[in-house]
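A short worksheet on the structure shown next.
The complex appears here without one of its protein chains, the remainder shown in place.
Residue numbering begins at 1 within each chain, and the chains themselves are lettered A and B in the order written.
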Amino acid sequence: MAQTLVKPKIPMEKQVLMTVNGDEAVAYAVKQSLVDVVAAYPITPQTIIVEKFSEFVADGEVNTVFVPVESEHSAMSTCVGAAAAGARAFTATSSQGLALMVEIVYIASALRLPIVMAVVNRALSAPINIHNDHSDAYLMRDSGWIQLFAENVQEAYDTTIQAFRIAEDERVLLPVAVNLDGFFLSHTLENIYMLPDESVHEFLGGYRRVSKVKVDYFDEEVPLALNPARPLSFGNLDLYDYYFEHKVQQVEAMKNVPEVVREVNEEWFKLTGRRYGDGIMDGYGIEDADIILLAMGSGAGTMRSVVRKLRREGLRVGLLKLRMFRPFPFKDIADKLRNAKLVAVMEKGISPGSYGPLFLEVNTALYDLKERPLLVNYIYGLGGRDLVPDMVENMVKGLFKELESGLVQPKLRYLGVRE
Amino acid sequence: MAQQAGWRSLPKAGVAFRLSTDYKTGDWRALKPVIDYNKCTKCMLCWLFCPDMAIVWDGENVVVNYDYCKGCGICANECPVKAISMIPES
Partner (left out) sequence: MVVKTLPEFPVKKGEPAYKLWLFEPGERKEMPLVFNLRQLAETRRPALLPGHRLCAGCAAPIVVKLASFAFRGPTIVVTATGCLEVSSTIFPYTSWAVPWIHNAFENAAATASGIEAAVKALKKTGRLPYDQVDVVVFAGDGGTFDIGFQSLSGAAERGHDFLYILYDNEAYMNTGIQRSGGTPKYAWTTTSPVGSVLPGKMESKKPIAEIMVAHRIPYVATATPAHWMDFMKKVRKGIEVEGPAFIHALSSCDRGWRHDTAITLEVTRRAVDTCYFPLWEWTPQSGYVLTDRSLAIARNPKLKQPIEKYLELQGRFRHLLKPENKHLVKELQELVDAAWEELLRKASNAPR
């Protein structure tokens, strides 16, 4: 939700108002971000990103080298090679493509390569389904990537640019996945504000700068890249005496991410007048809410409009939109949710045999609180099943009734499926 | 035994921080090559073919670097004048 309380450095009059869909917005963001290498393979609903970007290349509007790879696995592999060689690299995919490349997704993070990937969220097969849910994002949740979710097309544009900043920050050096809902955002037109090219260049500090590393055989720090001046070896074999340490290094790097995400969010606010809560989450009406809905992505937008309506009717309901899923902000979630009586974790994905992954994380976040809200997990929207405001309204009113009766069971529920 | 580095001090991204020249593979061998310099014509084939870079040209002669020689015997086999003998390692 954009807030314009302070005069931004680039006021709205100087920003460019464009009517684009989510995919196009991402393509424009990449165009402006001085990306050196884009390697991608088409998959619905990401295709427009690749197609739009190809147009920029064909018209000579970018210096980016576009590599039309022969599979998503090669797309991520090519990005790894490019990023290791010191280039700024980008790719985009969805669903099956992400599943195919996931082997290399883990490698990209462990090699600390600041690759940015747009994941246009789509359901995983089988059955094959081209529509939206978050099962593909959940597939990579253990890969060591930072995962941000966009609620609308404006946020998709903003977040893609911010992603390069966050990934390349010296305190982070981890790849970032920018998630946007397939079709709901990727193919839906919105009027959004884009920055002039120079502002984006300045925000990113120009081209990619590589980090430095110290190894025993050079007496000074050398660039952390494939550099003929100072040769390094990437992707070595670890035996059981070093793997653990390397993995922990990667995990510990995640600890620096929230601070950087917040900083970048604030800086973006000063630059454009837009920010997304504190960058990690955005609460609406949660201070006095008895029931809080927790959601990620475009569904949060629908829920917010319902929450606004119900609050006017006097119901104490709120919405907490989560923007950063990885690293998971346990402490912040606990702080924001602690005073509610009930939290409905709304998500577009499930781990069969367990709950939705978001629910499990929220559960963990609240565990240590002496007094904590009741939790229910609503699975909705799988395979692109639309979330209609009425559904949400009935659900919330039903939850209030359950709260009164004191019995809130079962924990795992479905919203919008036919029995 | 040197203390192995912990996760706080290891270089980022798992890049190797030592050269393999620190790792002496010479103790692998059961046979060692000995060059008879009376026969050696300095054709350099042993230097060329050694898979372990264990034959060095020092500016005047080919010399075996026993720190790394694994005793494979390729040098002895390839020498056109049979100037290299493989003798059991003591």
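The rule is short, and it goes like this: a residue touches a chain if its C-beta (ideal position, glycine included) is under 8 Å from a C-beta of that chain, and two chains touch if they have at least 3 such contacts.
Note that the structure is predicted; figures quoted are calculated from it, not measured.
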Inquiry  = Of the residues A:56, A:217, A:330 or A:400, I need the one that contacts the missing chain.
reply    = A:217
Note = Missing-chain contact among A:187, A:230, A:316 or A:341 belongs to A:230
Remark   = Those residues of subunit B that touch the unshown chain are 5, 14, 16-25, 28-29, 42-45, 47-49, 51-54, 56-60, 65, 67-68, 70-74, 76-78, 86
Query = Residues of subunit A in contact with the chain that isn't shown?
reply = 36-37, 39, 63-65, 67-71, 73-74, 77-87, 89, 103-104, 107, 207, 216-220, 225-239, 242
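The definition used in the following text is that only the chains that are shown with their structure count from here on.
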Task = In the complex, go through subunit B and note every residue touching subunit A.
result = 4-7, 10-19
Ask   = What residues on subunit A touch subunit B, complex-wise?
value = 110-113, 173, 211, 213-217, 224, 232-236, 238, 241-242, 244-246, 248-249, 252
